[in-house]
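In what follows, a structure is listed as structure tokens, so that the remarks can point back to it.
Only one protein chain is missing; all other protein chains are in place.
Here is chain A:
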Amino acid sequence: MTVVTSAAQPPVEAGEERASLPAYARNYVARVRGGDIGALPAVLGLIVLCVGFGIAKPVFFSAINFANLFTQGAQVTAIAMGLIFVLLLGEIDLSAGFASGVCAAVLAVLVTNQHQPWYVAVLAALVTGAVIGTLIGLLVAKVGIPSFVVTLAGFLAFQGLLLVLVKNGTNIAVTDPVIKAIDFDGLVPPVVGWVLLVVAVVGFAGVQLMRRRKRAARGLAAEPLSVIALRVGALAVIAGAAVYVLNLERSRNAIVNSVRGVPLVVLILGVIAVALTFVLSRTAYGRHIYAVGGNREAARRAGINVDRIRISVFVIGSTMAAIGGVIAASRANSVDPNTGGSTVLLYAVGAAVIGGTSLFGGKGRVLDAVLGGALMAVIENGMGLMGVSSGIKYLFTGGVLLIAAGVDALSRRRAAATGLR
């Protein structure tokens, strides 16, 4: 029979098992070996690719290129964050790319052709995304059409809608300064960047310490302080280094036009990522998403309104696509029939999968989209610097995606064998 304890005297047992940092590390290594690799492939891939590109093209590590990485990857990352919710249910949204294009077009038409203020246009774009998501969700949950088919139809139809909105291929310029600031020239002043970093690190540490104190007060197993310190330290070092590099002077002609600071889009996506992570991991709604993705029947019997959850994830997915569309419009200063088209959707799905989110549902985090999106941006950017042809770039990206999916499949097989997951 299985090993004894917990119930009778949980604090002792669990305390012993988790008390020290080495025990924690051993536990982690055991989990990884058991097949629970989480975001490890994405992190390793990021390091390997960064080092590789850095050696081949030293300019990869320049401050200006580092800033480019963020602005280039922003749209894909935003869409991927929304897709995580859809993928958690084991559904798919193939229309997210062109949905973001349609929302960008709505923005452009309002702000440029109708001369509306920027906030009206942005709001309209987000509402358009929410309406698209509601429509897809209703068709999937209430009518019962598979999400693959609904969103494949959406993929085609939204492409058409985008063409109609931009009058068959004209290019609508977006020159509104506020919208341009989002992902084109908006920068957080260096001092503000540092202050926000300190706020973020202190906030993270505070949340972790408070949780630890609450658990300890109730006699539950609490994480050792050293683990928390390590985690907070890692965040401080990585984010600190990023802020430092982004605060360096990037302009070739600093006296005329100084370019320093964290791109505004990083701040926007950071806030959204924290908010969505909170929703997924700390609220009942998020818990129910995992439950429906893990076992729909169990969720239904537990009294969860499964249809409402299914509709809501498509609303979140398409709304995030709308945010991606706004970012794309801002970055390109314009909207054309290809906004949100070509590889955007596939990169977003790839980002989520490379980050460690399962296509079968029930497993995934918002952080996966961020890591995967970063990996996609690094590949795109690095290959661009190397000056290779588009053909090689696509071949390489395809290979990376295949490796990520392969690692996931192998680890899942291993997890099934060891009974983890």
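One rule holds in what follows: a contact is a pair of C-beta atoms (placed from the backbone, for glycine too) under 8 Å apart; a residue touches a chain by one contact, two chains touch by 3 or more; residues count from 1.
In this section, contacts and distances are computed from a predicted model.
One subunit of the complex is not drawn; among "Sugar ABC transporter ATP-binding protein", "Cytochrome c oxidase subunit IVB", "Ferredoxin" or "Carbon-monoxide dehydrogenase large subunit", its UniProt record names it "Sugar ABC transporter ATP-binding protein". Only one of the listed residues, A:Gly293, A:Gly325 or A:Gly355, touches the absent chain: A:Gly293. Among A:Ala108, A:Ile304, A:Ala328 or A:Ile379, only A:Ile304 touches the chain left out of the display.
Chain A meets the missing chain through residues 1-8, 10, 13-14, 17, 214-215, 218-221, 282-284, 287-288, 290-291, 293-295, 297-299, 301-304, 362-363, 419-421.
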